[in-house]
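Please read the structure below before turning to the comments.
What you see is the complex with one protein chain gone and the rest in place.
Order of writing sets the labels: A, B and C. Residues in every chain begin at 1.
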Amino acid sequence: MRVVTKIVPRYQETDKMGVIHHSVYPVWYECGRGDFCRALGMPFPEIEKRGLAQALVELNVRYHRPAYYGDELELVTRLTGMTGVRLIFTYELRNQNGELVNSGQTTLAWLDDKLRPLNIKKRHPDIYGLLLAAIDAGCE
Amino acid sequence: MRVVTKIVPRYQETDKMGVIHHSVYPVWYECGRGDFCRALGMPFPEIEKRGLAQALVELNVRYHRPAYYGDELELVTRLTGMTGVRLIFTYELRNQNGELVNSGQTTLAWLDDKLRPLNIKKRHPDIYGLLLAAIDAGCE
Amino acid sequence: MRVVTKIVPRYQETDKMGVIHHSVYPVWYECGRGDFCRALGMPFPEIEKRGLAQALVELNVRYHRPAYYGDELELVTRLTGMTGVRLIFTYELRNQNGELVNSGQTTLAWLDDKLRPLNIKKRHPDIYGLLLAAIDAGCE
Partner (left out) sequence: MRVVTKIVPRYQETDKMGVIHHSVYPVWYECGRGDFCRALGMPFPEIEKRGLAQALVELNVRYHRPAYYGDELELVTRLTGMTGVRLIFTYELRNQNGELVNSGQTTLAWLDDKLRPLNIKKRHPDIYGLLLAAIDAGCE
């Protein structure tokens, strides 16, 4: 599954170099991840109601070219790997000219509501199954 | 009581006009408020352990001159008014030349841990007393 | 003119009280202001190309009820006052139940590209005229 999120840069997200500040991309990734889970019928608030949380354990970002205020960006979010305890999402952000602006990957761990590690495959096989069906195989 | 917080602007806090973005000042006020409560022996985590929270109900900010990356700023935080259910903090931010950069005021309401309004004078008279002694009378 | 901006709260915008942090609302106002100027045919990048900037001189925010992750909010932005050197925008934010979450007002000053004050009425009467026609009279 590929989920597309439209991103309109905010003026507050610019910095004095005149471009979108590098710390904003992980926030946009999180928006993409939220849209992905929503598209899967499992929005974050639903996940939390079931006593679950996802915490970042690793973040990797590559900056290919700057994004600017006034751009109209498209973020593609895919689930590219998972185990019972981990999820890997991969992101690609392109501008209105189709140019690759930014790409990245996040690894998340499943936690319970006390923020303790948890195996989703064992404890919530329905969620595990939903995600498994959404993996975008054959990509990096 | 006047509590002074040293503020070093972050590069991320600048915008494409080359100045500190206007949405950052309320975050700095919150740092000042945190230092104020800490100086009073009542840091935020302590307040939360007692089942209390403070929520903003009103924010007023005046922008006198820009702040820049590289500035060394000083924020003065004072408690300038209160009732059993409300607190008013007043802020003044000056730069390394002593110039007034920004001033503002926040009104906060006391809440319990379910985010319901609460009268601190009735329920936690010790905290009320601490704060009462710290009011900076005779200012605006 | 009333411009409506759809706001989807980001997870990053929440705080440990479980609500949207109070410093986020001025950022949303700026989004509303951007949409307003775009709707008027005068988007921020266009304004900058003409050597103009708008700087906040005053910000007033009232917090009526919390906003939450998962909410679907609507921000209404109106231009409610202006002179040759100042603009006043007024904002109202409502949630999916039609409840007023937040309201506020910003006063902006026109600057040139050296960040010096400027009278738009004298220097750019076409922009002044556009804005004048968009004022939402008869409100607060």
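In this text, a contact is a pair of C-beta atoms (placed from the backbone, for glycine too) under 8 Å apart; a residue touches a chain by one contact, two chains touch by 3 or more.
All values derive from a computational prediction rather than experimental measurement.
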| item | value |
| --- | --- |
| Chains shown that the absent chain touches, full complex | A, B, C |
| Listed residues C:69, C:89, C:110 or C:128, member touching the removed chain | C:69 |
| Of A:27, A:40, A:85 or A:135, the one touching the omitted chain in the full complex | A:27 |
| Option touching the unshown chain, where A:6, A:49 or A:62 are the choices | A:62 |
| On chain A, residues whose C-beta touches the chain left out of the figure | 17, 19, 22-24, 26-27, 30, 53, 55-63, 66, 115 |
| Interface with the unshown chain - residue positions in chain B | 8, 10-12, 27, 30-31, 34, 43-45, 69-70 |
| Interface with the undisplayed chain - residues on chain C | 11-12, 14-16, 18-19, 21, 23, 69 |
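The definition used in the following text is that only the chains that are shown with their structure count from here on.
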| item | value |
| --- | --- |
| Innermost chain by mean C-alpha position | C |
| Identity of the chain that, by mean CA position, is farthest from chain C | A |
| Cα-centroid distance, chain B relative to chain C, in whole angstrom | 24 |
| Residues of chain B touching at least two other chains | 18-19, 23 |
